[in-house]
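The other protein chains are all here in position, but one chain of the complex has been omitted.
Should a chain be cited, it is by its letter among A and B, assigned in written order, with residues numbered from 1 in that chain.
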Amino acid sequence: MQTRIGRRRLLFGTGGVVAGLGLAGLAGGSARADAAAVEAKIKEIVGDRTVQEGRITLDAPEIAENGNTVPVSVSVDSPMTADDHVQRVHVFADGNPRPDVCTFHFTPKNGEAWASTRIRLAKTQKVYALAEMSDGSVYLTSREVKVTIGGCGG
Amino acid sequence: MSKTRWGVVFVAAIAVAGLATAVSATEHEQWPVPGYKSVQPQEGNPLPELISGYWFRTAEVRALQDDDFENPGFLWVERGEELWNTKDGEANKSCADCHGAAEESMKGVGASYPKWFEPLGKPVNLEQRINICRENNQKAKPWKWESEELLAMTTYIKYQSRGMPMNIDISGPMKEWWERGKKEYYQRRGQLDMSCANCHEGYYGHKIRADTLSQGQINGFPTYRLKWQKIGSLHRRFRGCNKQIRATPNPYGDDEYIALEVYLAWRGMGLPVETPAVRQ
Partner (left out) sequence: MAKPKPRVRVPRKPVPKGEVITVKTLISHPMESGQRKDKKGNVIPRKIINRFEATYNGELVFAMDLHPAISANPYIAFNLRVDEAGELAFKWVDDDGSVYTKKAKIKVAS
């Protein structure tokens, strides 16, 4: 836990986005071989904006019995009014052949910024959710999902 | 637990280990899950209680099965319903033309298979019975094993028995097939020299690498497996099991698999049909 917070500070500190994820990629070993690719994707979307923590929640099982169908949900704390709402939530994964998973496009008509789907995870890895708000602010969260490789079921 | 049995599982665990990382079970995990439901076995059943594979799966996988909308197996139930009402073959008849509403005519049918079929002098399972009906009555070509159509129809018919106890008749000539199936169940095979019983009788509830072994009950078939990303038949699962222990799989619908299906249906007598179940 301590390590994770430490890394986040490193990541989201002033101007540390690119350098920070680069380090994470080195430290994480093979399971995060693509962390740099996720980093690049996030950088592309975020641009010069400051990535913040909080407001966005990513729900996924701690352990997935099979990586082919992992239920994930995202929710963002937002009033979802015309003036103040979530525009998009991008989902990325750093251990798949490609970092993109999906992008949800929200509107004030959603009432609550929540969406759910099922994703493929090739192995144990980190899943990221990046929210873009109508005021231009961006929020990032991530969590690790362990993917079990079964004896016979896997 | 004899030393030999431990040895077998250990060897198997190493043998099936691939390149990927295994995840150790967390401390709170218990299998079957707390609060599981079981059924009392009938006389002669070697299991102390009968537990559906459902109770050996994680909360996320069980949730997929619990909700009839979220359960992707229902895509095949709906496809089966379409096919039930579609005219086919030279006779230009649909299943519904003879059998009416499946909700009534097929209720309990799937729970009672495999069944003795006198014209062939042997038992047939549900897939085979469907194809016999197609050939004899619709004058249509039999569907291939694991085809979308045969899976959908089998799933749709078995679904009409959902919640009903598995109830196979092993009297008369079926006894011989039951004996044969029992022999196969305990027969070691393949390069790993393992029988069905090694895992599913001796070690259910234990881990084989990161996977939890179940009793190998068949009450959920055809089953939506996350691994397959679709519905699959019981015989597909048999073939997969055979490959895992490095044995040559039998062809679909083979007599040996039918005998094993007869025996397994008996071993699960009383368990509710769960089709379409969802498994890992």
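Just so it is clear, a residue touches a chain if its C-beta (ideal position, glycine included) is under 8 Å from a C-beta of that chain, and two chains touch if they have at least 3 such contacts.
If you're wondering where the values come from, they're calculated on a predicted model, not measured in any experiment.
The residue touching the chain not shown here, chosen from B:Glu29, B:Glu78 or B:Glu135, is B:Glu78.
When the missing chain is restored to the complex, the residue among A:Val51, A:Ala115 or A:Val147 that touches it is A:Ala115.
Although one chain is not displayed, subunit A still touches it through residues 68-71, 80, 93, 96-98, 100-107, 109-121. Not every partner is drawn; the one left out touches subunit B at residues 69-70, 72, 74-75, 78-79, 148, 229-230.
The criterion applied here is as follows: only the chains that are shown with their structure count from here on.
If you average the CA atoms of subunit A and of subunit B, the two centres end up 38 Å from each other. By the touch criterion given at the top, residues 31, 61-66, 68-71, 123-124, 146-154 of subunit A touch subunit B in their complex.
Looking at the complex, you find that subunit B touches subunit A at residues 12-13, 16, 18, 20-23, 26, 57-61, 63-64, 199, 207-211, 213, 225-227, 229, 240-241, 244, 279-280.
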